[in-house]
Structures are given as C-alpha cells and as structure tokens.
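Down below is the structure, laid out as structure tokens.
Left out: one protein chain. Kept in place: all the others.
We call the chains A, B and C, going by the order they appear; numbering starts again at 1 in every chain.
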Amino acid sequence: MIDKFVHSMTDAMAGIADGSTVLLGGFGDVGIPTPLLNGLIDQGARDLTIVVVAGGRDGSAIERLLSLGRVRRMVCSFVRPASLAGRLLQRGELEVEIVPQGTMAERMRAAGAGITGFYTPTGADTLLADGRETREIGGRLCLLEYPLPGDVALIEAWCADRWGNLTYRDSARNFNPVMAMAANLTIAVTRNVVALGEITPETVVTPGIFVNRVLHVPA
Amino acid sequence: MIDKFVHSMTDAMAGIADGSTVLLGGFGDVGIPTPLLNGLIDQGARDLTIVVVAGGRDGSAIERLLSLGRVRRMVCSFVRPASLAGRLLQRGELEVEIVPQGTMAERMRAAGAGITGFYTPTGADTLLADGRETREIGGRLCLLEYPLPGDVALIEAWCADRWGNLTYRDSARNFNPVMAMAANLTIAVTRNVVALGEITPETVVTPGIFVNRVLHVPA
Amino acid sequence: MADSAFSPLDRNGMAERAARDIPEGWMVNLGIGIPTHIADFVPIDREVIFHAENGVIGVGPAPSPDQVNRFLINASTTHVTLRTGGSFVHHADSFAIARGGHLDLCVLGAFEVAENGDIANWARSADEPVKQVGGAMDLAIGAKRLWVVMEHTTKDGEPRLRRRCTYPLTAKSVVKRIYTNLAVIDVTPCGFVVLDMIPGLTLEALQTRTEAKLFMEAPR
Partner (left out) sequence: MADSAFSPLDRNGMAERAARDIPEGWMVNLGIGIPTHIADFVPIDREVIFHAENGVIGVGPAPSPDQVNRFLINASTTHVTLRTGGSFVHHADSFAIARGGHLDLCVLGAFEVAENGDIANWARSADEPVKQVGGAMDLAIGAKRLWVVMEHTTKDGEPRLRRRCTYPLTAKSVVKRIYTNLAVIDVTPCGFVVLDMIPGLTLEALQTRTEAKLFMEAPR
C-alpha cells in the first residue's frame, strides 16, 4: 500500500544534506510551510541554497534560518534593503540571485517538465541580461534561461491523501504546485488528511507522483 | 456583464479566415469538439493548417474536413498510412509536420505562456532533428523548439459559465486546456452550462480569460 | 513656476482617472502602490477581471475586517476577496497569463518613463546592492497594454517623463499611456501626446515639468 504520510518531523526531514538546494513555497504570509521550515532549522542542514519569492519577513521562519547562518545563497525575486536578507547581502554574508518572479516560476516548471532551457523576453533588455546569452526571436530580444531544480521542496497543502495527492486553499496555491514538481524530494505539510478518493479525480491539483512525504500538522 | 456564450453556430464561427491555423482538441474519440468541426466545415474557411494529435479516424469530422480539400497542412504526432490523411500525404496533396506528442503539447503551452523557444531532449538524437538546431545542455543533446500558436482553437468542455470558465470530463481534458491558452480566438463547445460561481474557484480548469466564445450543445 | 491655478490630483484622484478608462470585460493586472487602488474606482457592476500574479483571477474589493480570509491575498500581500467567477492558478500558470499576452492591461508604478516607451521602475541605480524585481519585468513585456500611474515629477521637481530613462530599465518600448497627477499622456511612435490635463493647467506649464517634448492633437 502506498502511504506517503510520515509521522514525525524527524522522518519528514530525514536525509536533507548540507549544501542542498531547498525550494520554499509561499507568497506573503500565505502558503508558507512554516512547520517544515522550523523542522529544517532543527534538523541542522547548512550551507543551503534556498529558492523563495522574497527574503522573508521579520519574525518569519525564513528569517530565522538566515539568522542562524544556514543559508549560503538565496534565489529570489526581491529583497527589501531593511530586511535581514538585505543586511546580510550588503555585508557580503549572503549570495543573492535576483530573478524576475515569472522567470523564477518558469525555471522551476522547466526543471519539473524536463525542459532543459527556454527563451523569454522577460528581462532581456535589462541589466539582469548583462553578460548573458540572448537571442532575437520574432523580432524580440529574448534571454536564455535554464531550469531551477531543487534537491528538496518544502510546500504547504490544504488537503492530502495517502498517495500524496494535494489541494491548496485559495491563494495558498502560489508556488507550491510548481515547486512540488521541481524537486527530487518533495515534502508537504498538510492541514487536513482525507481518505484516498475524497479529492475527486478532476480536482486534484498536485498529483501524488510529485510528492514524496506528507506530514499532517492540523491548523 | 461579461457573457461569452454565443447562440448560433454562425456566431461561433464568425471571422475564421482562409489560411488560419486551427488547433483541434481531443484524443482518440474523447474530447473532440465535433459540433464545432462540423460548424467549421459549413463556415467554409479553407487553406487551413490544422494542429491535432492524429490524422482523424474514418468517419470523423476531421476526415471530412480533409476530404473536402480544406486543409493544406497538418501538424500532428502520427498519421496512419491507411487513413485518408495518410493517403493524401502519399499523393502529395497534404503537407504534414510530424511532431512528438509531448513536444507538440509543449510548443502550444509555450505559445500560450509567452515562451519564445525551448530546448528538449525529445527527438534530438533522431532524424526529426535533421538539419535543425541542437545544443548540448548538461551532457544531453537537446533540440530547439519554437511555439506553436493558433489563430483559432476549437475545444470541447464539460461545464462552462458566462465568463468562459471551463471544466472537462475525465480524459476529455487532454489537449483542450493547452489549446485554449495557445490561440488568439478560442471557441469552446460545452455539454453543460452552469451559473457563474457554480464551478468553485479551486476547480476551474481553464479560466475564462483563455476563452473567447462558448457554444452550448447539450450531450 | 509661478502658475498655481490648478490642483494636482492626489493618489486617489490618479487611480480614479485611470479607472475611468478601463472597459468592461478586460483582464487587468494592477501593480503595487497607486495602481492597486484603481480597482476601488471600478464599479462592481462593470465586470473587469483583476489578475494578481500570485495566482488570483477575479480579485474583488477589500474585505470588511470581520470577513478577512487569511488565505486570500493579492500581489501586494493585502487581504482581498474573490469575485464570483474567480479562480486560482499556480505561479507558473499565473505568469503564463502575464507573459503570454492574456492581460488586456497592466498598470504599474514607475520612477521614469521615456518617450520611446521605456520604463524604469525597479532600481534607482545599477550599483544598488539590494534589488527588488518582483514580477514587474514579466508583466511589462507580456501585457497587451502597459499603462503607468505616477507623479509627474519627483519630490524635488525632477521630471519623470524623460527623453531616455536614467534609471535601470524594467523593459523597453512597452508603455502605452501614462496617468500622472497632472495629465494623461499617450506614448506614441511620435513621442508623448497629451490627451487630458487637470483643469487650469496649460500645456506650457506641463512642458516645463517634462523633460521630453510634449505634443497635443489639434482640437477638432
């Protein structure tokens, strides 16, 4: 019987190695897998590359991970100068790769979809293209982008079943389904557990094939 | 009030020009927008390029469109030699571009997503790559593919509301949502009409923004 | 500049002015800042579908304090409601919408717009160590139309409507129209064409606040 539920945070975090690239779901305060981030902090992996939309709000688990010096590199679409990430960056204590938000999502989708590179007009006429390969396609300057895969994805779901089929609540969907398909090891925290089949076949958002472990942490 | 329903086949087919590229949903006998194909036959547009997974079964509306000489070119993933499309091809009366099925889907997705080109290992080591641009990425030979947009997409839905939000039934989903996003003019036939809001926000498969016209043809 | 027989629009005034020009049926993305407030001035019975790049299609008005759904925010991370008919998509699909030309309109704030349609809205200098790109570059190149809402000049009176942008670009040749606190200006192949000015403002006075040359169509 396929059963992707794990029953402890230790089991959920098992095997996350130092130096891993970790994709972190969420946008704003919504859809962030905070219990798993706290689990990662306790688990101890360091020298991490994290991929997350933004640098983490004051008081967030991401900020705590940064403050503990566990992150070497952050791939994100923006950093506020006044945030911890902004200060670490200015002090040279954090590498940051700034990626347009849509390109960031698309690079992860490419990783999950076996697309080994793609061209996009996004950013092609900007200083983000400095020194990079561009190509004119249909009269538009386009930038060559490569996939952004994760060793691990930490995501938040609303409902999950034992196959790892997931749904999301409202705008908590955001990056979570994209990251689920882009990582070798996808770990979901879910607010709700349902029996197999309760999520109807037409309404599964992330098929369980993209999910390796599910931890139930009630709301 | 936004209302994408049209109330006659004439209105549904209005403006489809000679020489158009028409994306045709469906796989096997499932999810084919047969009423719209019949509408297209009556509407009269010719010199068409059609994009469809396969050459059309005997007795199908696609075969009828072909038999009337309305198709100049077909982009598809396979043609049976014994089919009408196969015979037209062998007689030099039909241009055919054979595309691996996943690449075909991805090229339409790229068209809909503003991706101006992508690399895939699919077909890179085969004669489909003859004379085409390849690139080694991460040690794998990859083929450069370009978007496959439609002037028109004809698709089949299960439920639709007046904003053009759509759901599909079972495996009738197939190419339909991908084609919906890849065409300038997306025309859906739906078996069922529901009030706005009856398709819950989490279960909309094709948001109405991808849909221009909806025709109700009860099952 | 001794002319003062006019009152520049405030933020709400600019948002209201832009809202007037958005017809029913458009799919519209509103950027952070003043653009977000445009939705407040589109009457609910004029069906405009607002897209938020965090995957919300059909953003509705702000909720009353007792009706906040903490799972439902817009791209400014403000709590919103969802209109009947709205739906959710994931981030890759949401930016497929933005980049793929499915937005009839995107409205962004900016530091500067040039007469060739270039926009600069994400960094004040190429050397800034801390960068804030977000989704603006994807939206700017992808929407069918890009409008900008911004103050006509900086606080120090420096013009924001430029011959060429002085700040790092967000995208080239994309802005179609600018709503400022003083005027509505189209960006055309011939440059900036003034469509509308606030009462009491003269074209000469507007030109003194604008680096690039302004044009005005002859009245008919």
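Descriptive notes on the structure:
The rule is simple: a residue touches a chain if its C-beta (ideal position, glycine included) is under 8 Å from a C-beta of that chain, and two chains touch if they have at least 3 such contacts.
All values derive from a computational prediction rather than experimental measurement.
Interchain touches from the omitted chain, evaluated on the whole complex, reach A, B. Residue B:28 is the one among B:15, B:28 or B:138 that touches the chain not shown. Within the set A:83, A:103, A:120 or A:165, the residue that contacts the chain not displayed is A:165.
For chain B, the residues touching the chain absent from view are 27-31, 77-81, 86, 89-90, 96, 98-103, 105-106, 108-109, 120-128, 168-178, 205.
For chain A, the list of residues touching the undisplayed chain reads 1-2, 109, 111-115, 161-163, 165, 181, 196-197, 199, 201-202, 204, 207-210.
To be clear about the criterion, only the chains that are shown with their structure count from here on.
Computed from the mean C-alpha positions, the centre of chain B lies at a distance of 35 Å from the centre of chain C.
Chain A and chain B have Cα centroids separated by 32 Å.
Listed for chain B are residues 113-115, 201-202, each touching two or more other chains.
In chain C, the residues that touch at least two other chains are 82, 88-89, 95-96, 98-99, 141-142.
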